[in-house]
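Here the complex is missing one protein chain, while the rest keep their positions.
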Amino acid sequence: MILILKQGTQENEINPIRQKFESMGLIIQEIKGESTRMIGLAGDTSQVTEDEVMVHPCVERIMRVSEPYKLAGRKFHPETSIFDIMGRKIGGGEFAVIAGPCSVETEEQILSVAESVKKSGADFLRGGAFKPRTSPYAFKGLGLEGLELLELARKETGLPIVTEIMSPEYLGVFADKVDIIQIGARNMQNFTLLRQVGELKKPVLLKRGLSSTIEELLMSAEYIISGGASQVILCERGIRTFETSTRNTLDLSAIPVLHKKSHLPVVIDPSHATGYSDLVESMSLAAAAAGADGLIIEVHNNPEKALCDGAQSVKPDIFDSLIKKIKKIREIIK
Amino acid sequence: MILILKQGTQENEINPIRQKFESMGLIIQEIKGESTRMIGLAGDTSQVTEDEVMVHPCVERIMRVSEPYKLAGRKFHPETSIFDIMGRKIGGGEFAVIAGPCSVETEEQILSVAESVKKSGADFLRGGAFKPRTSPYAFKGLGLEGLELLELARKETGLPIVTEIMSPEYLGVFADKVDIIQIGARNMQNFTLLRQVGELKKPVLLKRGLSSTIEELLMSAEYIISGGASQVILCERGIRTFETSTRNTLDLSAIPVLHKKSHLPVVIDPSHATGYSDLVESMSLAAAAAGADGLIIEVHNNPEKALCDGAQSVKPDIFDSLIKKIKKIREIIK
Amino acid sequence: MILILKQGTQENEINPIRQKFESMGLIIQEIKGESTRMIGLAGDTSQVTEDEVMVHPCVERIMRVSEPYKLAGRKFHPETSIFDIMGRKIGGGEFAVIAGPCSVETEEQILSVAESVKKSGADFLRGGAFKPRTSPYAFKGLGLEGLELLELARKETGLPIVTEIMSPEYLGVFADKVDIIQIGARNMQNFTLLRQVGELKKPVLLKRGLSSTIEELLMSAEYIISGGASQVILCERGIRTFETSTRNTLDLSAIPVLHKKSHLPVVIDPSHATGYSDLVESMSLAAAAAGADGLIIEVHNNPEKALCDGAQSVKPDIFDSLIKKIKKIREIIK
Partner (left out) sequence: MILILKQGTQENEINPIRQKFESMGLIIQEIKGESTRMIGLAGDTSQVTEDEVMVHPCVERIMRVSEPYKLAGRKFHPETSIFDIMGRKIGGGEFAVIAGPCSVETEEQILSVAESVKKSGADFLRGGAFKPRTSPYAFKGLGLEGLELLELARKETGLPIVTEIMSPEYLGVFADKVDIIQIGARNMQNFTLLRQVGELKKPVLLKRGLSSTIEELLMSAEYIISGGASQVILCERGIRTFETSTRNTLDLSAIPVLHKKSHLPVVIDPSHATGYSDLVESMSLAAAAAGADGLIIEVHNNPEKALCDGAQSVKPDIFDSLIKKIKKIREIIK
């Protein structure tokens, strides 16, 4: 960590900094620019927060040299992680497709979609039981009944299930029933929930927040892993920009960037990112070509009747042809 | 709500739309452009989500004419709300200052800051007991012990206390001990928590999320009010943009915009928005001049030793002179 | 175009609106919501600017139903444009690769890179003669000498040349010497230049501005086409967001969105978008998979010695293997 000091900083202003960080076991090094004085901190600086440094009035700016995350980063975990989740692999050349409806609606619906996506080659079944909705007046999912329908679908198809947790009150139920626990974009910095979900030691799908940086996404993964879970899958699902012709802007360069910084698998959600079903195919193919480790796609057998987000759901036949193309692209980029 | 249909839409594609919304009690009206066909929906469209409309393949785009919120909006509540919270008023010409340290650290610290801000004219005492931190390795607040120290400070100074809730597990404790419950920016769309806090029927300070629109802020207020609380104070605390010389970009135009759309009071947090103590004064004065109903300012008697966010805390003497200027500005804009 | 009127609007306030737009030949239609009054304007509303409407104090908001562009849009030009530029085709299934160094530096450099990219299959040679630089102290290109070196490279390799114009004073020279005139991101809304370049009636490569919407990009294309040029190639090169781990955020969903709204070809610039050479391959493959009509890639035989943007330039061997993969991806998505 480099501390750039304000012009005219006196020796006695630096002393408290020196003492503080030496007492933390860090090595202090003076760096002299022509007109600028700097201090370098070497050692384990992940314990040092920027706040602690910036409070010293003589510090103008700081630059982190090492990343603030350790467990989620590649530095101390150089080999790429490949997770085995109920026999399905993801990461490091293993590609996984998670598919299913936005929300679980009826037994008939979830069974029909599950059978259909399984036939097309999906590895996991997704479906919302608890739905985050911006309006208090909108359909919020079937709740516990939805979880039971997902379990039924798993029993019928063998597909492990992925679904979102929205509140700590259901931690126990999710631990029992769900195979991959999803943390939604809006809860990416619900730090209490991150920690609690981490303590369940189950696979987690962590969605990037709408305005979260890649570093923040990795810090949230760090929370989960430091809680005890080791299988964290990162998910890019679009960030918020000024562009309004898509719901969000899908940041596909996050794939190679995350692969460089982290050992964790990266999946892409083209359905939520774009908000339009007719953009899902092209963005799915692009994600695969960019090296994603997987996709999470909304599929609905009857989007017109979907109780939520039908506009972004593709029909089973589109999904089927999409999966075939994905496989071919995967072969090229190997 | 106006539905713009795709070119070449046939009559039979429109019928399901007509049936669906007529069954919801809405009035359907056809609008014909030269080359575009549209449908107008009149009636209570706050029950209609955009998803439900967009799933119809013939719909190209929709435009909401009425706002999706009711309880938080000015339309059905034209008079400006003035809240009386333990004898302090806020809203509609009544200005309130909330001040205190980023986090509660020791008895001596919180008592000393509380006395000091009270003397300068603060109306409420703030202080974090539970702190949201991006790093799992950073100080996360004193927790319940922090709440007790806040209670002690209230007892000594008479200042009602404002502090952030981060998890539903403490709902009961907050109901008992806290005067204004703060929902932080990162939890603005933690819909479960919004609802639960609303059900406590206590005053709430709702911070705008880093990438949340003004409409989304009002929808989150709607969640809280629909839960039962009526005293919701809106707080602008900076939004995330490409600019990096400040931590966030303070959106002061949100003040007049929120006043136009909503009857709720609007307070500004210049400390978190800018991230630098030397920008707090100018942004506080600007907020007052723009018509804010209050400020929430971080004050610390010893910022260099603060365990969090010291860099953005002002010292008591700066705070004191700031409050004096604020009063003069308030007189001008009345 | 729909005009939403303020609550309580009186008949006499609407009359001036009615008169104004009737006198422009538009058809005025009243739309009544339950609590909101609206006016629909039908006819050629591309002549109506939003300013003209919003000045009427009774108008609260407006919504465009038709796009404000005509020549660049698909509505009046439904068939996809395929351009033939000196025997190379681009658009509608014809894919073109533009490659070359960031800036033309020496005869040896440009000839060597030109030969190399030609061998790998590039269709056009790019190279900056006039360089936009944020610092007045940075290398600004060889200027006219650079154009001559590009001409020499065209003579040697047969590759048509693409280079950026930065000022109207060189319009004549560019008309003479350059095959595709590039308008850079920073000049996307230099409306005078757009018009003047359009009047040359030569092929134009128009880069999207860093914070420009897709609609604005199409409006700038409209300027060029209305000036007289018909062959306008649109280029997405990254937009500015809060994310800092890449130089900009490449918006690949712009490809299908532009194809839906416009008949013009769309190329992607992964070099400027990401700013890092090791992200170029994955983003190029993703662009091809997403349906791009071409790529513009920086290639340098000696990036370490490049006078500008070397960090984002790939070496010839990487470029060669990239082109081979692109061809395979093109076959899959056909």
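Order as written gives the chain letters A, B and C; numbering starts at 1 within each chain.
Just so we're on the same page, a residue touches a chain if its C-beta (ideal position, glycine included) is under 8 Å from a C-beta of that chain, and two chains touch if they have at least 3 such contacts.
Everything numeric in this text was worked out from a predicted model, so none of it was measured.
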Item to check | Option touching the unshown chain, where B:152, B:286 or B:318 are the choices | outcome: B:286
Checklist entry - Who touches the missing chain here, C:29, C:80, C:112 or C:211? => result C:211
Checklist outcome for this item: Per the whole complex, from C:219, C:252 or C:323 the residue touching the absent chain is C:219
Item to check | Of A:16, A:40 or A:121, the residue in touch with the unshown chain | outcome: A:40
Checklist entry - If you put the missing chain back, which residues of subunit C would it touch? => result 16, 46-47, 49, 51-52, 54-57, 68, 132-140, 166-169, 186-187, 189-193, 195, 209-211, 216, 219-220, 222-223, 226-227, 240, 303-311
Checklist outcome for this item: Logged for subunit A, residues touching the omitted partner chain are 2, 4, 7, 27, 29, 31-36, 38, 40, 42-44, 63, 65-66, 75, 240-242, 244
Checklist outcome for this item: subunit B positions in touch with the non-displayed chain are 211, 213-215, 239, 241-246, 249-257, 260-261, 273-274, 278-279, 282-283, 285-291, 325, 328-329, 332-333
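Note that only the chains that are shown with their structure count from here on.
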Item to check | Nearest-to-centre chain - CA centroid comparison | outcome: A
Next on the checklist: Regarding the subunit B and subunit C pair, does the interface count as same (over half of residue numbers shared) or different (under half shared)?
Outcome noted: same
Checklist entry - So how far apart, in whole Å, are subunit A and subunit C when each is placed at the average of its C-alpha atoms? => result 32
Item to check | Distance between the centres, which are taken as Cα means, of subunit B and subunit A, whole angstrom | outcome: 26
Next on the checklist: Averaging over Cα atoms per chain, report the distance between subunit B and subunit C in Å.
Outcome noted: 39
Next on the checklist: At least two partner chains per residue is the criterion; list those residues in subunit A.
Outcome noted: 211
